[in-house]
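Only a single protein chain was left out; the remaining protein chains are all shown in position.
After this line comes chain A, so read on.
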């Protein structure tokens, strides 16, 4: 049985096709989901792609949070469905309170686009189990609102419970606290990641193919479930 991985398209999403392509390269079936739909088409997992949903009006991810499909997604996520939010998708997950903290303007105020080295800190989540803990990968980062912040208690909880999924190595591109590039919820099924693994799935178009592991991870999870 092929895993069905939904990719939600909001008005202003940019990387939904790249995410779908990455899903296909991981031998799963990508299922396009429209933000205004009212059901999740019986998918096994969902990706919230990068982009500028609703033009990033008000705050990045603030309006997308109220999309009709997001209510269903929130229920499914709390029920254990694997959900990956990439870049704008991470912002949507924070605005939806499915993940703690918030993403604010880069400390430099500049849009940053570079091949970024990351360390996978938690290889037990539904989206990182294909990696080794401590493994370093190079995948693109491209954002202007990528500075992860949280209050000191939340940050301490994330650190002490191993919920920092990935950390920037060498350069912190956006000023994120503790070099945080990605986090997960308590159960490890909901992951938010600022860099873009879907842009590093083939050597022809990416700095590496080391992003593919995020998509392979969720497929492995389906097979083992």
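Simple rule for what comes next: a contact is a pair of C-beta atoms (placed from the backbone, for glycine too) under 8 Å apart; a residue touches a chain by one contact, two chains touch by 3 or more; residues count from 1.
By definition in this document, contacts and distances are computed from a predicted model.
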item: Candidate names "Acyl-CoA/acyl-ACP dehydrogenase", "Sigma-70 family RNA polymerase sigma factor", "Tripartite tricarboxylate transporter permease" or "Phosphoribosylformylglycinamidine synthase subunit PurS"; UniProt protein name, chain not shown; value: "Phosphoribosylformylglycinamidine synthase subunit PurS"
item: Option touching the unshown chain, where A:14, A:74 or A:149 are the choices; value: A:149
item: Selected residue (touches chain absent from view) among A:36, A:107 or A:187; value: A:107
item: Selected residue (touches chain absent from view) among A:12, A:162 or A:175; value: A:175
item: Given A:58, A:113 or A:187, the one touching the chain that is not displayed; value: A:58
item: Of A:94, A:137 or A:219, the one touching the omitted chain in the full complex; value: A:94
item: Sites on chain A contacted by the missing partner chain, in the whole complex; value: 58-59, 62, 66, 94-95, 100-102, 104-109, 147, 149-151, 175
